[in-house]
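Just one protein chain is left out here, and the rest sit where they should.
Right, subunit A next:
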């Protein structure tokens, strides 16, 4: 507690949580600056949710320390609860109650008087576009509506720190964008957000710093730029018309891009991972490669430039991909 650093919303040192034989969280160190979105990126079962639960005082750490705004999450749990709000992976509102009842219930529990609770609930329903669904039971809500009511419930009293645990998992792209807009609006008002996600682009869109977590350990941490640079600028994917031209195309790509070329299982497809700094932006490099291919007389049916995917980040950082032993870990994760 005494080594708390000013300006940090969350500070953990060697945080550990074990479930039986499994070390779900295995020595996590985090330093989350106040007023920012901090992304915790990792596959299923990496220990993201367990970490959030410890920080939100729902689980007791087995080792290490964690402070939220300088308060120890175990010894000063009540003080921490007064500052944070939690939106879980699955709708953390009462599905049997209506949207409005849920918000009034929680507003009352946060200390709002009856009238104020009803007003606040109505305002939030309005802002979240849920007025029409206010008197419907939450179990009849769509996925996007659930996330909205869930986030609305988390900001009934503007929290200093908001935990968003995979807020867009399972949402369609449109709902995802809307959740992102909400997160931006929340942060703009000074709330610190700890966002866990499986999607690199989500962390990219929202977070200013990112910690990549795997097997309960932080394996990389930094700003978005730092993280991407460590992985590479992205990949060029192409699909040829003629499989026989593949070796030739591979030769061109590796020469022009100075990149590692990978033969995909599809005999027509190739992937080249761009090196972090082989001259120009990823788009410029890709354009050069394409014109060179066309110039050589190779017929390209499909050409795309992709950001490094989470799989690639993982491959680069850990040497194994996200799918490995997921099946085993998923069972433990819950």
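In this text, a residue touches a chain if its C-beta (ideal position, glycine included) is under 8 Å from a C-beta of that chain, and two chains touch if they have at least 3 such contacts; residues count from 1.
To be clear about the criterion, contacts and distances are computed from a predicted model.
Student: Write down which listed name, "Xanthine dehydrogenase", "Glutamyl-tRNA(Gln) amidotransferase subunit A", "Phosphate ABC transporter ATP-binding protein PstB" or "Transport permease protein", is the UniProt protein name of the chain that is not shown.
Tutor: Spelling it out: the chain absent from the display is recorded in UniProt as "Transport permease protein".
Student: Tell me which of A:66, A:145 or A:240 is the one touching the absent chain.
Tutor: Checking each option in A:66, A:145 or A:240, the one touching the absent chain turns out to be A:145.
Student: Using the document's definition of touch, tell me which of A:8, A:66, A:153 or A:290 contacts the absent chain.
Tutor: A:153
Student: Which one touches the absent chain: A:12, A:51, A:175 or A:192?
Tutor: A:175
Student: What does the interface between subunit A and the hidden chain look like in terms of residue numbers?
Tutor: 53, 56-58, 60, 78, 81-82, 84-86, 88-97, 101, 105-106, 108-113, 116, 120, 123-124, 126-132, 137, 142-146, 148, 153, 155, 157-158, 170-172, 174-175, 178, 181-182, 184-186, 188-191
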